[in-house]
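Below: one structure, written as C-alpha cells.
What you see is the complex with one protein chain gone and the rest in place.
Residue numbering begins at 1 within each chain, and the chains themselves are lettered A, B and C in the order written.
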Amino acid sequence: MIDGLLVGSVYGLAAMGLSLIWGVMNVINLTHGAMIALGMFGMYVLFGAITGHPYVLLLPEIGVGLLLGVVVYWVAIHWVIGRPMLMSLLSTFAVNMIIIGIGTAVWTTSPYNVNFNLPGLTVGSYTFTGNHIAAAVAALILALALDLFLRRTRPGKAIRAVSDHREAAELMGISSTTVLSIAFGIGIAMAIASGALVATLFPFTILSGGTYQLKSFVVTVLAGLGKPLGALVAGVLLGLLEGAVTPFMAASWIPLIEFTLFVVVLVAFPRGIFGKVAA
Amino acid sequence: MMPLLEVKDVSKRFGGLLAVSNVSFTLNQGEILGLIGPNGAGKTTLFNVVNGVFKSDGGSINFDGHDIAGKSPHRVVQMGLARTHQIVQPLNEMTVRDNVTVGACFGREYLGLNAARRVAGDVLEQVGMGARANQLARSLTIAGKKRLEVARALAAKPKLLLLDEVLAGLNPTEIAKMIELVRSIRDSGVSVFMIEHLMQAVMNLSDRIVVLNFGQKLAEGRPEEVARNPQVIEAYLGDPNIAEKLTEKN
Amino acid sequence: MAPVLQIEKIESGYGEVQVLWGISLEVEAGKLTTIVGANGAGKTTTLRTAMGSVRPWHGRIFLEGEEVTRLSAHAKAGRGLVLVPEGRQLFPTLSVEENLEMGGYSTRARKRQRANLERVYELFPRLKERRKQRSSTLSGGEQQMLAMGRGLMQEPVVLMIDELSLGLAPVLTQQLFLTLKSLRGQGITIVLVEQNVHLALALSDYTYVLAEGRVTIQGESRQVAQMDEVRRAYLGL
Partner (left out) sequence: MILRRPSFWLILILSAAFVYLPLRGQNVPLREDLVLVAVAIILSSNLNLMIGYTGYVNFGHIVFYGLGGYIGLYLTTARGWNLVVAALAAGVAVSFLALLFGVGILRLRGAYFALATIGVLQAVQAFVINFDPWGRSTGMYMSFEAYKSWGGAMRALWLDYYLVIGVMALSLILSLAIKISKFGLGLFAIRENEDAASVLGVNTTVYKAIVYSVSAFLPAVAGALMFFKNGMIDPFVAFEFSLSLEGIVMLMLGGQGTVTGAALGAGMYEWLRSFLLTSPKLSDFQLVIAGGLLLVVVLFAPGGLIGWVYRLLPRARGVIE
C-alpha cells in the first residue's frame, strides 16, 4: 500500500510532463512512452559509464531531455500546431516509432536493469525498499520544482500566458514559439526523469515506456488537462489504488479497473475530477 | 395576421452572465423581422436559443403550432426553421453543390440524394451561384460563403429563415444583390428573421424591428418608430450629451 | 514633426479574402487618433496588420521612423507598439497581477515594471483590490480596465485600443473615456477604434473614417463630427 503510494508519485511525475504539453499546446504527446523508455536507458548507460550516484545522474538526464524536447518540437510539432488534432497525434507517433526503432536496434527488446540498491527502511514490522523511497522523494522534489517554476518565475508565467491565450501573449512581446518549444522540452524532461527513476525500481525493456504512457493518460485525464499539480496528486492516487487492490485480487485485474475508470471519467467529467472544483 | 414564431420570456444564462433576459416577441407569417442592437447585446445567442443550439433557461418558443423549446437543431430545421451563421460555417472540403445538397437532404422535405441534388441545383441558380457549383466551398470569397450559407438554408425548404448578419463584410454591389435576394425569398413565401448591423439595409427591408440591448428587449416596432426612439439612438450612437459633458470637463 | 506611427498603403486580409485595400494612416506623437467605420470596414484588421498579427501583403509600416513592416507581433510589442485587443484577450487562469506582469514582459517594459504597476493601480484602484483573483472572475468593465492596464504596463510608444466600450454599460464607458482623456493629457500617443462615434469624435484630435477597407474621410475630429456623411454611414438616416 505504502509502496503503491511511492510508485504513484513516479506516475505523477510522468503524467505531469504529458499534462503540461497537452495543456499548453493542445498536443497529445505520443512520444511520451518512448521518452520514458529513453530515460530508463539513459540511466542504464550513465550508471554503467560513470560510476555516479543514480540520483545525481538525474540532472544530466533532465538537461539532455530538455534539449531533446526542443529539437523534437522544431522537427515534428511546430508545423502541426493549430492544424487538426490528428496531425499532431500522428507526427508525435511518428517520432515515437523512430525512437523505439532506434532503441530496438541498439538494445533489442530484452530486459535490462540498473543494479543499485539503497538500504531499506524498517518501521515496525514494515520494510520499505530504499529505492522506492528515494524515487518518490526525487519525484516529489521535481514535481514541486516544476509547480514553483510555473507559478512563481517569469518564464513559467510566460508559459501559462501562452497556454491561456497565445495571440495575446504575442501582443505582450512574448515569442510564443520559443515558449512552446521550451514547454515541450520541459514536458519531455519530466518524462525522461520519471523513466530514469522507474529504472531504479523495476527491470525494463525499450517497450516498457508504453505501459507508463498509458498510465500517464489515465492520470492526466483523472486530474483534468493542463493541471500539472493535479496530475501529481492523481498519480499518487493511482499508485495507492494499485497498492490497495493487490491484496484482494490478482494484479492482472488492475488495468481493467484503471481503464474502465479512465473511460468513465472521460465521458462523465471531461474536465477531470478536480476540474469542477477549480472551475 | 397569424404568428409563425412566438417567443415568450426566453432567457439564456452562461455561468454568471445573463446573455438573454426575458425576451418576448412574435413574428408573423410572411414578414421580415429585423433584430438589431449593439455588439454583445445577445442577438446571436437569441438565434441560437430559437433554433435549439442552446437550451433556453425558461420561457417558451412556439413555432408553426409546435413547442420547439429544447428541441435539438436537427429537429428544428426539419420542422421548417433554417438559419445561417454570422461566422460562416462552410463544409470546406466539400463542393458548393454538396454543401447545398446537405441542406436539401436533411431539411424539411428530407429528400433522397438525387432529388436533393436537383433541389441544390435549383437553389444555386436562384442565389446566382450556379457557375460555382463544383468548386470546393473553401475556395469561395467571403461574399460567396455568405451566399452559400443562404443557399444551404433555403435548400431545406424552410417556412422561416434566420439570417445572421448576411451583409457584414460585403461590398456595396454584393450588398445590393443580397438585399434583392432576401426580398425575393420573402416574396416566395418564406418568412425572414434577420440580425443586421447595416442600418440602411435593415431599415429598408424589415416590416418590423426588435431592438436588443444587454440581453433585454429595448424596443419593438416599425422601422421609423424604432429609428426615432431616443433609447435606441443612445444604444447605437451613444448619447450626444455624454460626449459634450466629457469635453466640458477640461 | 514626423509621425510616430506611419502606415503606408497597407493591403492585407485573411486567407484569400482581402480586407484592406491600401490604407494609409499617420499618428502624431501625443495625439489621440480615432478610427471609425461600419462593421466589417476593416478597423480591427488595420490595427492587427499594424501590429503584425496579420501579415501585410503590400505596403510599409514605420514606428518612430524605423521600418518595422516585416517584424512579428512580439518583436513590435518589444519596441513599444501596443495593442489592447478587441474582446480583451486576457489570460484567464492568471491572476490580475500576473496579467499585469505579463504586460511588463519585454526587456523595455521590465525596467519600469514596479513603477508602472503602481501607476496602473492608481488609475484603476479596483484592480488593486482584486489583484490576487483570477482574471476570468472579473466583470466586463473590470476586464476592460485590466486589458488597458496591461497595455500601459507595456510602456507604450503608441497605445492602440480596439473597441474600448464594446459590451459595456454607458456608465462604465464614460469612466473609461475619462481615463483615456487623462492618459492623453499625460502625453501618451493613442489610437482608438470605437463604435461609439459621438464619444470618439468628441474626445479625439484626428479621425479616420474607414469603409470597405479604404480611408474615405480623414481630418480634425471637430470637422469630421460636422459631416453629414458620417452620420449617414452609421445610422442610415
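In the analysis below, a contact is a pair of C-beta atoms (placed from the backbone, for glycine too) under 8 Å apart; a residue touches a chain by one contact, two chains touch by 3 or more.
What you see is a predicted model, and the numbers here were worked out from it, not measured in a lab.
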| field | Partner chains on view for the chain not depicted | value | A, B
| message | If I consider the whole complex, including the chain that's not displayed, which of B:Leu18, B:Met94 or B:Ile233 touches that chain? | response | B:Met94
| field | Per the touch definition above, residue among A:Val45, A:Leu90 or A:Leu140 touching the missing chain | value | A:Leu90
| field | Which of B:Gly65, B:Gly112 or B:Gly128 contacts the chain that the document leaves out | value | B:Gly112
| task | Just the residue numbers, please: which parts of subunit A touch the chain that's not shown? | result | 26, 28, 75-76, 79-80, 83, 85-87, 89-91, 93-98, 100-102, 104-105, 210, 214, 217-218, 221, 250, 252-256, 258-260, 262-263, 266-267, 270
| query | In the complete complex, which positions of subunit B touch the hidden chain? | reply | 51, 53, 72-74, 77-78, 83, 85, 89-94, 98, 101-103, 105-107, 110, 112-113, 116, 152, 156
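Following the convention adopted for this analysis, only the chains that are shown with their structure count from here on.
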| request: Have a look at which chains touch which and call the overall pattern line, ring, star, complete or other. | output: line
| note | At the largest C-alpha centroid distance from subunit A we find chain B
| note | For the pair subunit B and subunit C, the C-alpha centroid-to-centroid distance in angstrom is 31
| remark: Distance between the CA centroids of subunit A and subunit B (whole Å) is 49
| said: So in the complex, the part of subunit A that touches subunit C is made up of which residues? | reply: 154, 157-158, 160-161, 163-165, 167-176
| field | Residues of subunit C defined as touching subunit B within the complex | value | 16-17, 38-40, 163, 166-167, 169-170, 173-174, 177-178, 181, 195-199, 201-203, 212, 234-237
| request: Could you pull out which subunit B residues touch subunit C in their complex? | output: 38-40, 139, 141-142, 165, 168-172, 197-201, 203, 214, 227, 233-234, 236-240, 242-244, 246-247, 249
